[in-house]
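Structure provided below as structure tokens; questions to follow.
Of the protein chains in this complex, all but one are displayed in their positions.
Let's look at subunit A:
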Amino acid sequence: MKSRRPLIAAAVFLAGGLLRLPLEQAVTADFRQQGLLSPPLEIATREKIGQNSWAIALSGLRTLVATFAQLQATGHFNKCEWTDLEGWMNTAVELSPQGTYYWDMGAWHMAYNAAAWYRLESDLPPLRKQAEERRWVEKGRQFYIRGIANNPGDWQLPMLYAVLLTDGRRFPDDQAAVEALRKAVATGKAPPYVHRQRFFAEARAGKDPAEMLAAVRSLLVHQENRVPTLLALCYTLEYQTNEPEDPAALALSIFGSEERALRILGDYYVNNVVDRMPERGVETGIRILEGRRGISPEDPKSYIRLKEVARQRLTLGH
């Protein structure tokens, strides 16, 4: 009788194993569908992180290994070794594809840091510099695109991607920025400033000013949206749709005081060297408002002068 016990035990164990087989298969499929479990690692990643780390990564420590991969990437960032950085950031996102931080960090390193390094620091001939800069901006964009595809419900990545697409120093693509921001808003989780960003992107992309103005007015009804850029956009759209006889009066009606109008319109005008927002009537308004305060366009305090300086700096690549 005694010898039967191990056999019964083995039979129970195997029966239990067979019983849980379809159940666990269903649970795994369900968890993967919910995005709670990552798909199996790609072979290339296995090779990259080495056999030991791979075993660890498969043993419930994927995000831990991803952290170390990102730290490796940071090491390469410090030494401006951009190709190595790209490799490690790819490893980090493969290990933790739902880690939006890694996608953002990787894209930021490539599109901003690497691209700027090639533009400003590299010893390459001018044409090669420009080509490399463009290549790294494109790499950053592709990184964001992959991140967005891996995190469909996330509003941050499309928003950050749109910020990159809008950047005047990084080969802007306004239509793509509008699409990205629409995607961010469509998640239903985006905070109000992302809705505003979408309007700004549409304004840059040349959407009908009358339509834009109606939308901006509806946004300005809410107190939290009465931010300087939206007020300035409202001013220029009003100017475009119905050119006023007295721009200062228009500015006063929108901004509340001439002093505030000059400050907001001035900042908008200077920042527009990079921001590329519509600005019809802005310069006229500034000239009138500055004239009333006795500031000449050549005065170092004048926003007209400050814009010139900003433009020169941008041309010089600072």
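In the analysis below, a residue touches a chain if its C-beta (ideal position, glycine included) is under 8 Å from a C-beta of that chain, and two chains touch if they have at least 3 such contacts; residues count from 1.
Convention: contacts and distances are computed from a predicted model.
Visitor: Which choice in "ABC transporter permease", "Protein-methionine-sulfoxide reductase heme-binding subunit MsrQ", "LivH1" or "Fe-S oxidoreductase" gives the name that UniProt lists for the one chain left out?
Guide: "ABC transporter permease"
Visitor: Among A:Gln98, A:Ser122 or A:Gln175, which residue is in contact with the omitted chain in the full complex?
Guide: Residue touching the absent chain, from the options given: A:Gln98.
Visitor: Quick one: which of A:Leu61, A:Leu124 or A:Ile288 touches the chain that's been left out?
Guide: Answering carefully, the residue with contact to the hidden chain is A:Leu61.
Visitor: In the complete assembly, which of A:Val227, A:Val274 or A:Ile288 touches the absent chain?
Guide: The missing chain is touched by A:Val227.
Visitor: Please give every residue of subunit A in contact with the chain that is not shown.
Guide: 2, 5-6, 8-9, 12-14, 16-18, 20-21, 24-25, 27-28, 30-31, 34-38, 40, 55, 58-64, 66-67, 70-71, 74, 77-78, 96, 98-101, 104-105, 108, 156, 191-194, 224, 227
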